[in-house]
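Note that one protein chain is taken out, while the other chains of the complex remain in position.
And then chain A:
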């Protein structure tokens, strides 16, 4: 035991320099040359930073494409899901309330057609995306409130739909912040 203490101490010291100083500095140095410079890509509208591209933000107004419910209220100083079990009665009441609210704001939509992500909370509480279907289902409402044609809005959603990776892997999605910035610019 004793004769292993000195090598253990010295090995720990040299590994600390290598792994906790040199390695992260190399990564941070490389990140300077990436989009966003390693500090997170921002989205700019009218010369002002209105958000981070990857971080979802709360959109509840009828004039905007709404984002998903969030267990942390889109507060990006933290993160997390609801962590409610699938049969938790409190949770089911909450989903029921979200369905009712959605139907009030979107009266033309049938209950069975509501995309499930619009009434369930994401894992991070900061989900920046919607599926194209969940964006399009809100088009009728936004067209009514803003007085823009449905066709124009559908084209806008299509233009902001990111197809699966290489057209092959994973779901298609729409970044809601970018979509809403473009919506304001219409």
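What to note about this one:
Keep in mind that, in the parts below, a contact is a pair of C-beta atoms (placed from the backbone, for glycine too) under 8 Å apart; a residue touches a chain by one contact, two chains touch by 3 or more; residues count from 1.
By our rule, contacts and distances are computed from a predicted model.
Missing from the rendering is one chain, named in UniProt as "Potassium-transporting ATPase potassium-binding subunit" (options: "Potassium-transporting ATPase potassium-binding subunit", "Aspartyl/glutamyl-tRNA(Asn/Gln) amidotransferase subunit C", "Succinate dehydrogenase / fumarate reductase membrane anchor subunit" or "Phosphatidylethanolamine N-methyltransferase").
Not every partner is drawn; the one left out touches chain A at residues 1, 4-16, 18-21, 23-24, 26-28, 30-31, 34-42, 45, 48-61, 64, 68, 74-92, 95-96, 99, 111-117, 119-131, 133-134, 164-165, 167-173, 177, 180-181, 184.
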